Structures are given as structure tokens and as C-alpha cells.
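The structure appears right after this line, and notes come after that.
Only a single protein chain was left out; the remaining protein chains are all shown in position.
Then we have chain A:
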Amino acid sequence: MRILPSTILLTAAATSVVLALSGCAGSAGTTSSSPAAIDSLDGSSLTVYNAQHEELTQEWADEFSAETGVTITLRNGSDSELGNQIIAEGAASPADVFLTENSPAMSLVDNAGLFADLDSDVLDQVPDAYKPSTGTWTGIAARSTVVVYNPALISEAELPASLEDLADPAWKGRWAASPSGADFQAIVSAMLELKGADATSEWLTAMKANSVEYKGNSTVMKAVNAGEIPMGVIYHYYWYIDQAGTKENSANTALHYLKNQDPGAFVSVSGGGVLGSSKNQAAAQAFVKFITSKTGQSILQTGTSFEYPVASDVTPNPALPALDTLDAPVVDPATLNSTKVTDLMTEAGIL
């Protein structure tokens, strides 16, 4: 125990080193983006901060690399993690392109003023409903909120009419979600936008009491399939991917679309944008253009992701119901606020 005071002294030394150094944290040099000719992309390389499913982005990256000779390195993470990371990194961020599963993290980076304007030939490929008015990022794919349920445990007639119903104590212990994931947090951001902070906060408090938390949408679906819990709130494609494969985690389940412009019918837009600090503007713009092009969007139609294409008039995978039949609430993706959502969820004790 005699060594304790000296250890504290050493710790104090380390603390002051940390403090002193963080004091002189500074601007790590602003970057200038030089417009390069499109043909000369071959040999350049891009760092993509990727919160989309790794397999999907890898497919895009492989195809783009084959077409242009651009090498792509992915850093995989979740929406808010990478969004906040880009903000923390500021002008020194190694990221050239940021791809997300949901739009709130795009707004986060956009509000920090870190995106470059997208070229007009990128934006022209995407209809207005799937891009923000700011023109700093674009939708690259979309996914729908669904209720996955186990018909052996709950009949279709008993299913809730609205996500809001799940706040009722009658649903205690009967529904699951993955609140730590960006997907569910995007659904909450839609509720925040549609119903306001007070209602959302109350709903989250009820959710804390009623819902069973799993980590990841696949795990929620697996639990519903195994009969651990009657139903869960997830995104549609987890179910379609499993149905197209072994059905191992979904054979005993069915999907229920809440429709009726309910927060639980929210269609979330996945985003893509180019960082203003990128030194590879031309290649970065070209990659986002590729993703929203016919070729890029066709990967959503024919590939294994089962997400909805949103650009270049590409239709979804035939297994999926058309987007306009889902009666989703109208939400401007630019208004969704991820920080407020994580704060509310932290307050409710969910995070």
C-alpha cells in the first residue's frame, strides 16, 4: 500500500501529459480539393467509412474497382459511430466517402458542414423523395420497418395497429427490438419527427418497461423464430435474405406491415456522401455516382441484400412488395436527428 501515493503521482503526470497535449489539439490543415479528370481515376484509392452491410458495399466496391481501377478500403462500423467519428476527426478525417444504413447519421455530418456538394450528375439520378434538399448527400438504398411475428404465438388479428400501441402494458414482455442498433434508432428518429419529443420520450420509457432487448435485427428475428418472443420490430430485408437462403432463422415467422403512415411503417433512406476534406474528390464523386447509377442500383435488385433501390429507375427485387404500396409516413430525411435520439434513449435508460 505504500506505493499508492507514488502511483497517484505518476498517474497525475500521465493526466497532465494528456491534458497538455489535448490543449494543443489543433487544426490539422485544411485540404484543397483539386478537380481531376475523370479518366485519370485509375490507380487512385478511396477510404470509405461504411456503415452499410459490408457484403453490399463490398459488391459495389468490387464492381467499381473493376470498372475504374480505383482501390477501395472499407472501415466498417455503425451509422452513429462513424458519423460521430468523422466529426471528431474533422478536417483530418481519412474518410473520402461515407455510406450509412440510415439517414440520421448523414444529417449529423451534414449539419457539421463536412460534406462536399454532390455533382449534379449524381443528384440527377435520384428522385427528390430520396435525397435531402441540401444536395450534400443522396439516398443510395431504402429499407422498410416491419413487424416480424411468430404465428404460433400470436395471431394476425392480435397484431398491433401502430408502433405506438406497443407502449401499452398489455405488450409487456411480448415484443423485441435491437435498440442499440442504428436501424432502430432511425425508427425512433422518425417517431421523434412525426410525434414530437414528449410523446417519443414517453414511448421510450414504456418501451424500456415492455420490450425485450436483443443485439442486432438478425438476433431479434432468430428469437421470434425460436418462439422466445411473439414478435419483433426490425427492417424487412433480414427476413427476405433468410427466406431466400436456408430459412433457418425465419421459417416459423411472418411479416406484418403497419402501413397507414405509422411511425412503424417508416421507410429509412440509406445515405452516401463525399467528405469535403477528401483529397480524392473526383474518385469519391465517381463512386457515389456509380452507386446511384443503373449498374449500382441493379446490385440491389439482383444481389443478396434485398434492400430497395432508390435511383436510376431500377425496380426492386421481385420478391419485395413495391415501395409505394407500403403507405410509409412522409419524412424529410434531412430533418432526422440522431443526437437527440441517442440522448432520449440514454435518458430512458435504454442505452
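As a working rule, contacts are C-beta pairs under 8 Å (C-beta built on N, C-alpha and C of every residue); 3 or more make two chains touch, one makes a residue touch a chain; residues count from 1.
The rule we apply is simple: contacts and distances are computed from a predicted model.
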| item | value |
| --- | --- |
| Candidate names "Cell division protein FtsQ", "Acetolactate synthase", "Glutamyl-tRNA(Gln) amidotransferase subunit A" or "Iron ABC transporter permease"; UniProt protein name, chain not shown | "Iron ABC transporter permease" |
| Identified contact with the non-displayed chain, of A:A92, A:A152 or A:A251 | A:A92 |
| Which residue of A:Q52, A:T68 or A:N249 touches the chain not shown here | A:N249 |
| Options A:T68, A:N317 or A:T342, residue touching the unrepresented chain | A:T342 |
| Given A:N111, A:S180, A:S201 or A:T315, the one touching the chain that is not displayed | A:S180 |
| Contact footprint on chain A, counting only the chain that is left out | 1-4, 6-7, 10-19, 21-22, 24-25, 28, 47, 54, 73-78, 80-85, 87-89, 92, 94, 180, 182, 185, 213-216, 218-219, 222-223, 226, 228, 249, 339, 342, 345-347, 349-351 |
